[in-house]
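Attaching a single structure in structure tokens format; questions to follow.
One protein chain is absent from this view; the other protein chains keep their places.
Each chain gets a letter, A, B and C, in the order it is written, and its residues are counted from 1.
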Amino acid sequence: MADNHYKTPKLDELEKGRWPSFVKEIKLASQKSPMATDLLGQLEQSYNERIGHWKHGGIVGVMGYGGGVIGRYSDLPDKFPHISHFHTIRINQPSGWFYTSEALRTLCNIWEKHGSGLTNMHGSTGDIIFLGTQTAELEPIFSELTQAGFDLGGSGSDVRTPSCCVGPARCEWACYDTLALTYDLTMAFQDELHRPAFPYKFKLKMSGCPNDCVASIARADLSVIGIWRDSIQVDKEAVKEYAAKGMDIRSEVVDNCPAKCMDWDGKELHIDNSYCRRCMHCINVMPKALRPGKDRGAALLLGSKAPIIEGALLSSVIVPFIKIEPPYTEIKELLAKIWEIWSEEGKNRERVGEFIQRVGMGNFLEAIGVEPIPEMVAHPRENPYVFYEEYFEEDESEEEK
Amino acid sequence: MADNHYKTPKLDELEKGRWPSFVKEIKLASQKSPMATDLLGQLEQSYNERIGHWKHGGIVGVMGYGGGVIGRYSDLPDKFPHISHFHTIRINQPSGWFYTSEALRTLCNIWEKHGSGLTNMHGSTGDIIFLGTQTAELEPIFSELTQAGFDLGGSGSDVRTPSCCVGPARCEWACYDTLALTYDLTMAFQDELHRPAFPYKFKLKMSGCPNDCVASIARADLSVIGIWRDSIQVDKEAVKEYAAKGMDIRSEVVDNCPAKCMDWDGKELHIDNSYCRRCMHCINVMPKALRPGKDRGAALLLGSKAPIIEGALLSSVIVPFIKIEPPYTEIKELLAKIWEIWSEEGKNRERVGEFIQRVGMGNFLEAIGVEPIPEMVAHPRENPYVFYEEYFEEDESEEEK
Amino acid sequence: MAETAQARKTDIGPPHYEKFLPPIIKKNYGKWRYHEVIKPGVMVHVAESGDKLYSVRVGSPRLLSIQKIRMYADLADKYCDGYLRFTSRHNVEFLLTKPENIEPLIKEVKALGHPVGGIQNSISSIVHTQGWIHCHSAATDASGIVKSVMDELIDYFENMKLPGKLRIALACCLNMCGAVHCSDIAILGIHRRPPKIDHDNLKNICEIPNVSASCPTAAIRPATVNGKPSVEVIEERCMFCANCYTVCPAMKLNDPLNDGVSIWVGGKVSNARHEPMFSKLAIPFLPNNPPRWPEVTSAVKNIVELWAKNAKKYERMGEWIERIGWPRFFRMAGIEFRKEHIDDFKHAGLTFKRSTHLTF
Partner (left out) sequence: MAETAQARKTDIGPPHYEKFLPPIIKKNYGKWRYHEVIKPGVMVHVAESGDKLYSVRVGSPRLLSIQKIRMYADLADKYCDGYLRFTSRHNVEFLLTKPENIEPLIKEVKALGHPVGGIQNSISSIVHTQGWIHCHSAATDASGIVKSVMDELIDYFENMKLPGKLRIALACCLNMCGAVHCSDIAILGIHRRPPKIDHDNLKNICEIPNVSASCPTAAIRPATVNGKPSVEVIEERCMFCANCYTVCPAMKLNDPLNDGVSIWVGGKVSNARHEPMFSKLAIPFLPNNPPRWPEVTSAVKNIVELWAKNAKKYERMGEWIERIGWPRFFRMAGIEFRKEHIDDFKHAGLTFKRSTHLTF
């Protein structure tokens, strides 16, 4: 069955055009994999009928793990027997998605033996995705993966596979070592990652600076975003060079500063760092001249997620600045406290961001032992509905609730 | 009892200081009114005990009216018999709060005969407030007031006394005749004003321009705010004069323009009116040089209110621009539609702004027959929870719900 | 209403304003060209026709005796051909056509103990409410605090040295009759103790279902207390809004030990430059300390002077704070940031800091 024996006129349309074609990829795979072939067939039918043909996933997995595999079954098993099972395996990627050709080939060989030969490099959370295999293949794949030094990623109500930006490996703006932190936390939380015990999923994403190249503020329960406390490093000569090379520093840089804390007199660039909002724009525009300060660390933000169910959330500041150094004790202790209260009092399928809103940020902070500070809010409350917690009784003695 | 026979050491403190003293006013009144005297006594006790001594108001009023009087009773009637009743009468002020000395004296004479001699000029809604009288005095006061050409204002779940800024009477920026509109609507809605028939109160406030000198956007269910559609009128010479007189037009005017649509080259002021947000700032700063355009009218905004109970609201745009000309048919018809649906479907004590949020702005607009336009929103929805109202059945025919 | 009108006039509405407009206004109605502020409290409006109308703004306690009003009337007769008006912030405006009358009028007004000012970049009168003078809901007095605060700030009423307008408002309970929620500085009376329920009478004077329904946080539920049908309040759920008291006198919130005042900042109403803004919580609680509420007056003064010293020209309180950031505001004002400052009502999540736009 080297060749695709289904007619797929609709999908064939998608082999045309200049952008690389996923259909070509499936056809490549189908040269060796009947699963890929059946996938083509079922997908063509979906294109004709405008509806998917997958059943609601069931629970499958590998021994001792509660996550890492997404069960999937075709609702046309008789017609497409090779994809009657078509489970996904999530494999924890190396920090920063760096690979050697060797490592890639190792993964390909395992997947050629045991699955469809189709992958996602990578999934939205960051995992290596092996797309489509049978239940029976799960254990063999798992043992070959672990032999090769790989392990499964997260799924279900557990810590999800942490991911990070390229950071210090290739970026001059990294305010902390995103790869090291990601690896360390991933190792530290192997149990939480592989054995779902939370009310719902918990995601961690690490970005080295406020450009947030892993979009952590939009899609991580804990967003670790690099930032600096001191002044932007300025190379005055380099600034002049940009100007000389024709950059309009006023309109391109100064006028775009959200803090309005910069000034350019045609010769020198002045920055009032006490007002600088660390937005990165001026640095982004003049990478040769400006750099983040030297006193570097990260801001910790909590709670972002997609809409389901209380509406999408962005992470919000819980710690405006923290030094990021091994063994990262502070972060781990903070996470432990957060997980403890959330696990105790969180509802089923309630993300930590939703939990915080339900119990109130103030109460949440008390529970995790963090002092409230104005950096945590865009502005103080506008409504007068304050839950004052103490009041005096007639006998004048202060009462605690 | 010409003199105050209570010792009021605490209140006496408030006769000192440079700001005019309300205590002095009460003492002035108490020269003739035992009610004012008892008020002093009770107030001194409140100051000593740090608590008010008024009972929850009961329903009192004048024949045929459901509003205009706030019943009030002392909870120390034996100690302060003259204020055992201490009802407030709300009297509909003339538009713009203009008076002749004659009119004021007439009011004073009526109040001297029948009440405490204490007033608020004016109440927060805008009424003339007669502060404190007996139930028995209500009818006599009412008939003398109406003889003198005055009538009661609103209270309870009715149209509240409309009020307006000084507008064209004394302000160069009035984009419509606030006094005329206020008077006309007040007369048109006498029944709605005097006979509560709504789910809750409904307030109207008219400001002649976006400076909103009656704070209508914060405290009126319908806020009518003057605005212009065409270009700001510029007197170039006058601009130069301001500059010559030492105004830094860039920093004071141009840099403060929220639309960033102005430019000043040292000689001429350029305004890109298609981006101007009608904020008034530049006009406020250079009244001799700049004026609102000539195509004037008003924006209609709905729904502002204080916090109780769903939280404070600001009014929001329902009609971005409308010509304001007698007989104001459009506004009246719009109000009629709003009141109809709100009266039918509004809950008890639900302000129209809260009602709109409960039923949804889209549904509300449909009910009052107004087309949705982007001017009504700061931005479109961010959440994907759209109530699509039609769907196709298998037979392909479009279904209406 | 025609038939009743014979016997008894009703629904006649207010007198027509035109009756009360001075001739110069009738003549130049809607034809004003521009205005100038001549000195604190005095401005002139110049009409297309060239006519000039002088307005002298006089500070008022709002609570006025008929005696005082008559004195105003006399002054209006003497200097203004009998014409005057009140403002939306309850000041008096004498309307003059003869500039030579301005100074004598001001002299007499001041002799009556009333200041002249409040125009342009100044603090105008404090919009306020009834308090212990007339309302049953009051968590604090209105007039007393207003008097005490304005005694402190009157210089800012009488001069125009501020960066921009500063609007202060006071409301004596959460009903916020002063519509204080959009003020540069709002002084708000607050309760801090759950309702003390009059179980013996509740059933007779209130509908139990209405009482339960009135609570926005569902803190109230029906209960039988010493044999009588009544309600109980889950205290942790109560945020002291007093809505239950508004619908039922047997749910008393007023409490001398716990009632007090909160301070809010940064609201505005005008559309000038920045869109209207709500005021935000600055100080959760200050005690009721009559007759002069020293804690409140000094807190307000502190904030006013901080703003006066640091804001740019035209910058309202809220615009200034937005520019410097809330953390810096709390630091500069020396106000402790507490749990109470963090919103936990409906839209709380939107008030959290959802970016890394941070300053250090």
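Criterion: a residue touches a chain if its C-beta (ideal position, glycine included) is under 8 Å from a C-beta of that chain, and two chains touch if they have at least 3 such contacts.
Worth saying up front: this structure is predicted, and the values here are computed from it rather than measured.
Only one residue from A:34, A:77, A:94 or A:293 touches the chain missing from this view: A:94. Touching the missing chain, out of A:111, A:202, A:264 or A:321, is residue A:111.
Where chain C meets the omitted chain, the residues involved are 271, 275-276, 346-347, 350, 354-357. Annotation for chain A: contacts to the undisplayed chain at residues 10-11, 13-14, 16-26, 28-29, 31, 36, 39, 43, 46-57, 63-65, 72, 86, 88, 92-105, 107-108, 111-112, 117-122, 124, 126, 131-132, 143, 146-147, 149-151, 163, 165-166, 168-172, 174, 177, 179, 183, 186-187, 190-191, 194, 210-215, 217-219, 252, 256-258, 277-281, 284-285, 287-288, 291, 306-312, 314. If you put the missing chain back, the residues of chain B touching it would be 210, 212, 217, 225, 227, 229-230, 258-260, 274-279, 299, 301, 313-317, 320-321, 353, 357, 360-363, 365-366, 372-388, 391-394, 396, 401.
Please note the rule applied: only the chains that are shown with their structure count from here on.
Contact counts per chain pair peak at B-C.
One simple way to say how far apart two chains are is to compare their mean CA positions; for chain A and chain C this gives 48 Å.
Residue positions 382-385 of chain A are each in touch with at least two other chains. Shown for chain C are the residues in touch with two or more other chains, namely 174, 176, 181, 216, 241, 255, 278, 345-346.
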